[in-house]
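Everything on this sheet refers to the single structure shown next.
Complex shown without one protein chain; remaining protein chains in place.
Take a look at chain A:
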Amino acid sequence: MAEQMTGAEMVVQALIDQGVTHIFGYPGGAALPIYDAIFQQDAITHVLVRHEQGATHMAEGYARSTGKPGVVLVTSGPGATNAVTGLTDALMDSIPLVCITAQVPTTLIGSDAFQECDTVGITRSCTKHNYLIKKVEDLPKVMHEAFHIATTGRPGPVVIDIPKDVQFALGEYLQPNINGFRHSSYKPHVEGDIEAIRAAVDLMLKAERPVFYTGGGVINSGPEAATHLRELAELTGFPVTSTLMGLGAFPASNKQWLGMLGMHGTYEANLAMHDCDLMINIGARFDDRITGRIDAFSPHSTKIHVDIDPAQINKNVRVDIPIVGDCGLVLEEMIRIWRSRTNEPRTEAIAPWWERIRTWRAVNSLGFKNSDTTIKPQHAIQRLYELTKDRDVYITTEVGQHQMWAAQHFHFDKPNRWMTSGGLGTMGYGLPAAVGVQVAHPDALVIDIAGEASVQMTMQEMSTAVQYRLPIKVFILNNERMGMVRQWQDLLHGGRYAHSYSESLPDFVKLAEAYGGKGIRCDDPAKLDDAIREMLDYPGPVLFDVMVEKDENCLPMIPSGKPHNEIILPDTANIGSIIDEKGRQLV
């Protein structure tokens, strides 16, 4: 006979049976029975956060760096509403999360009870799926199904809202069993259509100006997908670029790597996208940061699109060969079929293409004028990269110029090493995400490349890092500006800096010390390396306040409304005169 237990005990048992070892949460009245069940076991470690948004980003960092789902536990009302930003972030970036929200007792639902909110209503549009549990009998099945839905197909966040009386109620616990799921309608399509894959390889065998455009789907598919991507790139000899979300799936040290594409991508990546005759999109979604002006996007190419989510096909850009399936499986098939046709890469046929790419590379679009009096932000990241590249390093970021500079100047050779908020662009993501990564990889070097504005949004999680002895390093590129906003105001609004500077900043060194961590400040390029070493050598959490050039622009840049071949390069002196009236209206 199945075991009898309370709803709260079922939650914990289901987490254990799903292989969960860490959860991120914050207690409150409606969640107390679950907290009590957590207290009475030691298979699962609970990390107490300082704000529920922090819990969601920690779970995202944990998930993205391990490939396992991240788990969040919050109370009803404000606990649930505080989690909404992270849930939306996870939905946009396809991160598997299971978020358990406590709810007022079923008898009080709808009565405007203390700390009641319509959690399933509020989170319906920012989750892959959500549940309100009304009967304890439903709880075990739903717990297991939630993990299944969060982690399969296109991953995403799932919310389970559990009223307090259901947590107390006794019922029968059930083990995970895929046949027992409530939704027989949920059947993600993972194997690509073999005829379509064959047709894709046929095109690849004839391509003269091909490019692989890869995205976060390759990372989500798992490390084998990244291995397959590398193999297929080598077999074909084709150049590879990636979205922000896909960095690390293809090694940046490989000579076929073009760098990141998109709004702040390299000249060679964007021009290769614009001029190619065959675009092979693996696990990316033709996001507007990538395509620029849609009607001028890669006008001469035939397009292949591999995506596990059928709704991405032909959404923004019409494609010629859609392949719905898991990137890893499709890549594997592509390799097999390519091999059955030829043993040679298309070196000769695409040599003129590589020649053009070489001329674009020679432009050195990531170049910048270094200085020996002020620290240039790009230089700071380059030094951070040089001084850490021999270690197992995980990078998270906040949102802004520093994020783009990190993507441009820090290089990744492995997947799951780069955690950033791409789709939602959530300032405040990086610090808690770093905490989550460090929880999953206690011995690794975890660095949040931050901006002074973003990092203040979730700064309180320093306290979590100190409590759990998580030696995260927060590398703040402090330009005393919301640099990215300032850059857009220069570009679009005549340099009228409406509320885009960071006034009355805290003393980050003292702040670090107040939290029980270490603070470091550096404003001298000559002392930067030593200061970075000092940060790396310190065994606990560090806030490193890197005082950088205040008005540096993040270039190259394809302004909104412009096609890829109208990219602004670094030597452009006055960015204020570039955009016309129509372009100003775009974001």
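Definition applied: contacts are C-beta pairs under 8 Å (C-beta built on N, C-alpha and C of every residue); 3 or more make two chains touch, one makes a residue touch a chain; residues count from 1.
As a convention for this text, contacts and distances are computed from a predicted model.
For the chain of the complex excluded from view, the name given in UniProt is "Acetolactate synthase small subunit" [choices: "Phosphate transport system permease protein", "Succinate dehydrogenase cytochrome b subunit", "Acetolactate synthase small subunit" or "Heterodisulfide reductase-related iron-sulfur binding cluster"]. Shown as candidates are A:111, A:125, A:175 or A:371; the residue that touches the absent chain is A:125. When the missing chain is restored to the complex, the residue among A:293, A:361, A:521 or A:550 that touches it is A:293. From the options A:105, A:310 or A:345, the residue with contact to the chain not on display is A:310.
Looking at chain A, the residues touching the absent chain are 120-121, 124-125, 128-129, 132, 134, 149, 182-186, 288, 292-295, 309-311, 313-315, 492-494, 496, 560-561, 581, 584-587.
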